[in-house]
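In this view, the complex is presented without one of its protein chains, the others remaining in place.
Per-chain residue numbering starts at 1, and chain names A and B are given in the order in which the chains are listed.
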Amino acid sequence: MAARYETALIRLIIIALLFGAWEFAPRADLVNARLLPPASEVFTVFFGLIQDPGFHGHLATTLQQTLTAFLIAVPVGALLGILIAENRFAGEVFKPLVFFVFSIPKSIFLPMFILAFGISFWQKVAFGVFSTIFIVMMTAFAAVASVRSDHIRVARSYGANLRQIIARVYLPSMTPVLLEAVRLAMIFNFTGILLAEMYASRAGVGNLIGTWGRGFQIPQIMAGIVTVAGLSILFNELVRWFERRCEHWRGDR
Amino acid sequence: MRLDATTVRRLLIVLLIVAWEVLPQAGLVPRLFLPPVSATVAALWGSAPEYAYHLWVTLQEVAISMLFACVGGVAAGLVIGNSVRLRQLLLPLASAGFAIPLVILYPLFTAWFGIGPESKIVFASVYGFLPTLLGTAAGVQTIDRHLVTVARSLGASRFQQITRVFLPAAIPTVLSSLRIGGALVIVGVTVAEMLTSTAGIGFLISRYRTLLDSPHVFAAILLVLAMAIAFDWLVQLIERRVAGWQRAIRTEQAPAAAYS
Partner (left out) sequence: MNKDVSGTIQVEGVSHTFVSNGEKTHALDNVSFEVPKNRFVSIVGPSGCGKSSLLMMLAGLQTPDEGRIICEGKKITRPDPQRIGVVFQEASLFPWLTAEKNVEFPLSLRGVKPAVRHDRAREALALVGLEGFGSRYPHELSGGMKQRVSIARGLVQDPPILMMDEPFAALDEQTRTVMGDELLRIWEQTRKTILFVTHSLGEAVYLADQVLVMSARPGRIIDRIDVDLPRPRRFEMMSTQPFMELRERIWRQIRH
């Protein structure tokens, strides 16, 4: 236990040192302060941003698109994945295809979405879903594979009915993997939406950062990066925390 | 007659290609969204020298980025994965970093390094680095420590323990991390070129998009796909050559773990 706190402490020190270097290096003229403004300056901009109603509008646009795509991609992907994996024949036909599509780069299809839908809310959502759905399906395959057939056999032999088997065997076995799907989906999804906004859009955090980039507004870019990084780490750690809480049902794993 | 899965899959693929030609021709799918195969191939053929030039630019950027991302990622992964202390300290940081959408770094890199190849190389290297590191570090932990004890009992020196046991045992892990990292480098370079650049396949994609010339866009996309698939095949080929034993053990033990 003591060792764990010590590790956390050293980790904090490492992070503090990094921020310290970020603050100190430009101030001491070790790096060009125009290219790398000190941490304090970036955080001043950051605190200005998060109080700025204009920025709230952009953030809201991005989050709406991300959430919509997420709410479509995760249930649809999970359901498709489970259906495919549960049927042996469908699995044999589709799994290699999904595996293949998963492994090819998808960002390069972004222009096709613009050509098809124009630059719009639904174009970004569609691209977000497209970027995410395959990883969800892959994780769903893994979730189905993690249900052990001997557990089902034992449950059957003790007279469990279908509902009981789903509730007592399938769900507990699949939950950790599906939570992982949620986590990965959010990473892929957020990346997809931000990319779509940077590439072509009129609003959103990605669009904002892209505009700042073209204008060499480095403190603003970095403040934007801090915002996005903070949001993603927050969500990621939230799911992680939930995963750990569920860990005790994992039993032997 | 009952068809087996492979046949059905092949039929499906043929059907998709036929649909790709027929649907846009028949006007069932907008040609702007999906140009027919024939138009795409014609575009590729007609502008072959242009594509070749930009492909060459992209390939150079990919090669250099791969050097940074994969060599750096593998080396860091081997070191971190092998030390309990470093693992406890750094892996949580690295996997938190993995959650950040790295695309947003690209505007910063263009501001720093300009819109030439440098910013693409830096971005793609960063993009491929973390997953390679995480994959290698995770794989290193699955290496059977007992084998090192065995080597010691057979008289292996410290150096021999590393070169004769640890490194051969790490090869499969390293290769599969390279596969992931390399694929991401390819994506990183092309996406960066799409966003801001003056040359490269990604640049072509974006330029033809603004011209609403979808066959030319699609042809460029196909080239990127071909590049990614060729890279993947290459690594798989090497994997089969030098790490056949690992594949055999894996399929022998746990077919279900293939996706994990």
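Assume a residue touches a chain if its C-beta (ideal position, glycine included) is under 8 Å from a C-beta of that chain, and two chains touch if they have at least 3 such contacts.
Everything numeric in this text was worked out from a predicted model, so none of it was measured.
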Chains in view that touch the one left out, judged over the entire complex: B
Contact residue for the chain not shown (choose from B:V57, B:C70 or B:A169): B:A169
Contact residue for the chain not shown (choose from B:V8, B:A156 or B:V235): B:A156
Contact footprint on chain B, counting only the chain that is left out: 146-147, 149-157, 160, 164-165, 168-169, 171, 243-246, 248-249, 252
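In this text, only the chains that are shown with their structure count from here on.
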Approximate Å spacing (C-alpha centroids) for the pair chain A, chain B: 19
Chain A partner contacts - residues on chain B that touch it in the complex: 5-6, 8-9, 12-13, 30, 32-34, 88-89, 92-93, 96, 98-108, 110-112, 183, 186-187, 190-191, 194-196, 202, 205-206, 209, 212, 214, 217-218, 221, 224-225, 228-229, 232, 256-257, 259-260
Interfacial residue positions of chain A with respect to chain B in the complex: 7, 10-11, 14-15, 35, 89, 92-94, 96-97, 103-105, 107-112, 114-116, 138-139, 141-142, 145-146, 183, 187, 190-191, 194-195, 198-199, 206, 209-210, 212-214, 216, 218, 221-222, 224-225, 228-229, 232-233, 235-237
